[in-house]
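The complex appears here minus one protein chain, its other protein chains still in place.
Our next item is subunit A:
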């Protein structure tokens, strides 16, 4: 009875090889993903629950939720959170608005459009630190023209640096960010615009739609999925984007331009408290995840509807 079964059963080695085959094939990719993405993520998250201070050789112990309790009491963090909302909201809104206008203009054929398109996308190629320095200088009344122009226009009493004005400082990095980020929206929205069939506009104009009605009933519905995804991407991106603020104001004056991302940077690399910085980063991550989920859901319902 046992003999024939044994005969049909392949040797153990072969069975092992067969069973492990799919895992072996996917192993290189999986190992790479785990090593490059998961390990740093877990280590980073673990920092949030440990006391890690670079200058304290005795640190490194597990502190549980201590960092989060401290964070709950941290006025500077709440200020940074409010500033992040302000910084992200204004930047995304202005980048999107100007990007859309630019994309609509570039969608119309005109002489030299190719050249203009290429030029418009230039800011995107400028390194963010360079862009930050450049704008910081532009706002500096000693070497930059902007304060003098604002004064001439009657917007300022005398040329001074808005980056050192607690009420206006945030507009400096926002202006730089808008200048730097418009091309992103212009590129993606232009691509989406050019994918809209022209005869839909023709059909609508014969149906009696004016330019505004055509925009509302054809352009917007077609752009909506792209708008949702680009706004989502940019929002996450910008709220994590501390370069311009670090370069231009370093969070000042008096933390008026401190956003969560730059606060993390300050905690980690100025105070060298990696544990606390990781805890803040974890909170920011959670907030952005929630936000992304909402947008993805919104996009999904929109796509299903359309």
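General remarks:
In the analysis below, contacts are C-beta pairs under 8 Å (C-beta built on N, C-alpha and C of every residue); 3 or more make two chains touch, one makes a residue touch a chain; residues count from 1.
By definition in this document, contacts and distances are computed from a predicted model.
Protein name for the hidden chain, per its UniProt entry and selected from "Transport permease protein", "Peroxidase", "Carbohydrate ABC transporter ATP-binding protein (CUT1 family)" or "Peptidase M16": "Carbohydrate ABC transporter ATP-binding protein (CUT1 family)". Of A:41, A:152 or A:203, it is A:203 that touches the chain left out of the display. When the omitted chain is restored, the residue from A:45, A:76, A:218 or A:236 that touches it is A:218. By the touch rule set out above, subunit A reaches the unshown chain at residues 197, 199-200, 202-210, 213, 217-218, 221-222, 305-306.
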